[in-house]
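The structure that follows is given in the form of structure tokens.
Note that one protein chain is taken out, while the other chains of the complex remain in position.
Moving on to subunit A:
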């Protein structure tokens, strides 16, 4: 599948934003601190950037409101509805913290629930597609949720270290979720490697009874919408290297940095926030690579007609 930049930015950015908002909803940071107020603004900002970026790949974005109508059957519609519905408690929660310096449990918890469900819906857009076997597994939403959680806990650690509260607690949460997320991803990748397509050129043409089927001539010599959108291919060896980069930058580096930052915990000062920020930067970069691979490595069944 074509790794479209708008969708990669959308899932990464909104994942981080929803993750942070999720932990803020539990009142883990001190609502009176300036850092906590900033955290609320950043969370809403990341979510908004993500959602806006997702409308960039639409052919007719002015009609995007129509996407809220088919929540009964469509995961994309559900995602849209939940993104908007959860904005209400998230904004309320931010209001209480920013202007009144207090944490509201009802708004906070409702917001956290909204965050989790919205990320789940995003993941289900992919996981529900039978045509892309790499995605069609419950491991996909599991990984999306764990990644959003790990990123959120890491962001929370950064703001807590800046004076928002108990950074030790959020750092431990981040470490646990990091292991969980990359563990899930490892299983996800194992499954991908072991996949043998159920749809083949033989089933696609129905000619399997006569022998092995291979493409002789495609409909046009040039590329078309289908080959551009769904015919993206990446060499195995490159995928392996990129995966190693994603695991390292998104998993290993932040883990070590976060664990090391605990050394600064007692001293206070800038040590902890700087380490937490570096961990975060590495994680975000690793996530972009991970999301790119998520698309680039996925094969669509239509390619059985295009010999790819």
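Observations, loosely collected:
The working rule: a contact is a pair of C-beta atoms (placed from the backbone, for glycine too) under 8 Å apart; a residue touches a chain by one contact, two chains touch by 3 or more; residues count from 1.
The rule is simple: contacts and distances are computed from a predicted model.
A chain of the complex is left out here; the name its UniProt entry carries, from "4Fe-4S dicluster domain-containing protein", "FAD-dependent oxidoreductase", "(2Fe-2S)-binding protein" or "Ferredoxin", is "4Fe-4S dicluster domain-containing protein".
Among the residues A:53, A:112, A:261 or A:301, only A:301 touches the chain that is left out of the figure. When the missing chain is restored to the complex, the residue among A:129, A:161 or A:279 that touches it is A:129. Listed here are the subunit A residues that touch the chain not shown: 1, 57-61, 63-64, 66-70, 72-77, 80, 125, 128-132, 198-199, 201, 203-207, 209-220, 222-226, 229-230, 300-302, 304-306.
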